[in-house]
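Submitted below is the structure of interest, expressed as structure tokens.
Omission of a single protein chain aside, the complex is shown with its protein chains in their original locations.
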Amino acid sequence: MSLTVLNAIIAVVIAIGFAALNAAYLVWAERRGAGRIQRRPGPNVNGPLGLLQPLADGAKLMTKQLMIPGGADKALFMVAPVLAMAPAIMSFVTIPFSDVIVAKSMDVGVLMIFAFASLGSMSILFAGWSSRNKYGVMASVRAVSQAISYEVPMLITVITIVMMTGSMNLHDLAVSQAGGFWHWNIIPSLASPLMPVSFLIFFICSLAETNRAPFDLGEAESELVAGFHTEYGSMGFGLFFMGEYANIVIGASLITILFLGGWGCPFGLFPSVFWFLLKIYLLIATFIWIRWTFPRTTIYGLLNLSWKILIPISLFNLLLTAGLLKVF
Amino acid sequence: MGAYFSEIFRGLQSLAIGMGITFREFFKPVVTVSYPMETLKMSARYRGHIELVEDEKGQPKCVACGMCQRACPSGCISLASESVEYEVEEKGETKTKKKKVLTKYNLNFTTCSLCGQCVENCSFGAIDFSKEYNLASSRKEDFHFDLLQRLKERNS
Amino acid sequence: MNPTVALSQAPGLLTADGLAGVVFLIMLATTIIGGIIACNAERLVRAVAGLIVCFIGVAAMYYYLNSPFVAMMQMLIYVGAVCITIAFAIMLASPEENKKHGPAGPLSGPLGIVTAGLVTFGMGAMALKTDFIPMPKINMGTVENIGVELLTTYSMVFELVSIVLLISIIGALVIARQGRSK
Partner (left out) sequence: MSAPIHIQPGETFTLNVGPQHPATHGVLRVKLEMDGEYIVHAETVLGYIHRMHELMGENRTYPQVLPNLSRLDYLGALGYTHGHVLAVERASGIEVPERAEYIRAITVEMNRIASHLFWFGAFVMDLGGFTPLMYAIQDREYILDILERVTGSRLTYCYYRFGGLYNDIDDEFIPATKAFIPRMRESLKKYDALVTGNIILQKRLKDIGPLSKELCRKYGATGPVARGSGIDFDVRKNEPYSVYPEFDFDIPVYHECDSFARYKVRMDEMEQSLRIIEQGLEKLPDGPIMPAKKPKLIKPPAGDYYQAVETARGSFGIRIVSDGGKNAYRFKLRSPTYSNMHLFDEACEGMLIMDALALMGSLDLVIPEIDR
């Protein structure tokens, strides 16, 4: 077998492993974090600090029977959870964790992540529709309209950044911000005075795209029971869960690369993978922190936010940056 | 236009304030009690299920008058007694007197509503609340208490 | 072109070229299976699922043909936008899922089979008759190349792509309105 094929396989296995490990331990981190915010300990019985809790949860989910509700569309019902997890793992392939650690550096890396993210919303749609549950259908329609409306400002913001850097390669994007935090994209420069706003828009959009609170309308438990995965149990539910956390990691990685200088150190010294991990976990901690602070938005409030605030501002920013890039 | 931006700004500000509060709470100590590992002491007036009170000789104080049974809204107390003849020396002569002795005192805790009227209505102070709250079972029979038996077990 | 000769010259299965051929066949199969599902599914949502499978197969082929940008655009536009719009239209449209039992169109029955046969034969004959020459690689299919080409040589095609999107949106709206006014 040729070396390139072997490399690809190893890369994919590492990507799956990283995604699964993150998904498992982010659940633990989320529960511990929520516990601390609410002044309770969180899971602390299984193992030291409850660190074995994800294993117990995993064992429970795997050994449970997979129930398929009567009248459900079996094929789509089975496919949907896989479709939720697979694109997330695929996106890991192109994310550069450091100068050298990347499975496959692609010239269109940014595009690839968005292309596969669009598959994720299809999985929600299929899950809700195929389980033949009214709550599921309502939730899936909500989640998809949400996904569509937040992809627009997100892509416009990405275009702004790509325009400044002149590349869609995630590696190039990160390298262009090397050498201290004053080179990062989040810091406003002459050509892009509105970058902090862009960052905020991108951050909000990635919260919405990953269906995180306060935008978790697809699984609004007080209205729609559990939303699109109401009928899922055992590993079907597990895959949705893991997919969600894998998506969070991808969202955080993307923010880190686009705005926070990738694996670069804030002071321009020793760029390494640790900086990258530190940044993405700080961002994920912020995601968790936000989730346990705010109530949920309404569906129309969410769409209003996207179409009336985020899209106009990001479009304005795009035009402004384009104009200023010509000037300077 | 001004209102549009000021609303965005005020909104963001309110979100930041909220996040500040949860951030401060994050570093405060945990307030919950990890129940099976640590427990709290019940307050002095805590009303658990009832228990018979014993006198100095270790016998139940109860005289089987049945007031508690009549006061109970749920009818969860059932007691029985028998007359026992006993002899006392009074003014130099031995007399035979009759006395009611408790033979059975059952509490059906499944229907008890812990109102405390039995204890309130007892003129002899013969029943009292226990401080037990760790009652859990999947069998109904586990909550049919034989209080006399429990009293004996406590004494032995 | 003698097929037996081609087969004898075929590379071994475990060489890089052989594996690439297998991957190519998988992509082909994905596309065809997706198309079959899309055409024959009784439920409309399944048809959309088939369409997605088909599009993914096509996107994979673009990637295989060294054009990652087009592949990603195929995914982003067809799977991410068109298919979701179609799915939305289905959800807004009338809820009946029964198979239509009305009079069949003119291209069904024996006539349909004949037409299908003719088309297949014509395509097959064309494919076999054409003398395929491996073309030299013009460019890397990078963003820059494509951008320049799109806005100069192929600007007309570029505009047509946006018409595809426009049509899908209008179609969704039309179906949605019909469902409402019934």
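Which chain is which? They are A, B and C, in the order written, and residues in each are numbered from 1.
Operating definition for what follows: a residue touches a chain if its C-beta (ideal position, glycine included) is under 8 Å from a C-beta of that chain, and two chains touch if they have at least 3 such contacts.
Here the structure is a predicted model, which means the values were calculated and not measured.
Asks: Where the complex has a chain not shown, which of A:Asp57, A:Asp73 or A:Asp216 is the residue touching it?
Replies: A:Asp216
Asks: Would you write out the residues of chain A that touch the absent chain, in ascending order?
Replies: 34, 37-40, 134-135, 138, 142, 213-214, 216, 220-223, 225, 292-301
Asks: Against the chain that's been left off, what residues of chain B make contact? List them.
Replies: These residues touch the chain not displayed: 10-12, 14-15, 17-18, 21-22, 25, 31, 43-47, 71-73, 113-117, 120, 129.
In this text, only the chains that are shown with their structure count from here on.
Asks: Where centres are the averaged C-alpha coordinates, which chain has the largest centre distance to chain A?
Replies: Max centre-to-centre separation from chain A belongs to B.
Asks: How big is the gap, in whole Å, between where the Cα atoms of chain A centre and where those of chain B centre?
Replies: Going by mean C-alpha positions, chain A sits 52 Å from chain B.
Asks: From the C-alpha centre of chain B to that of chain C, how far is it in Å?
Replies: Those two chain centres are 74 Å apart.
Asks: Which parts of chain B, given as residue numbers and ranges, touch two or more other chains?
Replies: none
Asks: Going by the contact rule already set, what residues in chain C reach two or more other chains?
Replies: If we look for residues of chain C contacting two or more partner chains, we find none.
Asks: Would you pull the chain B residues touching chain A in the complex into a rising list?
Replies: Residues 8, 15, 18-19, 21-23, 25-26, 28-32, 34.
Asks: Give the list of chain A residues in touch with chain C in this complex.
Replies: Touch list, chain A to chain C: 1-2, 4-5, 73, 75-76, 79, 106-108, 111-112, 114-119, 121-122, 125-126, 129-130, 137, 141, 144-145, 147-148, 151, 167-168.
Asks: Show which residues of chain C lie in contact with chain A when the two form their complex.
Replies: 14-16, 19, 43, 45-46, 49, 52, 59, 68-69, 72-73, 75-76, 79-81, 83-84, 87-88, 91, 140, 142-143
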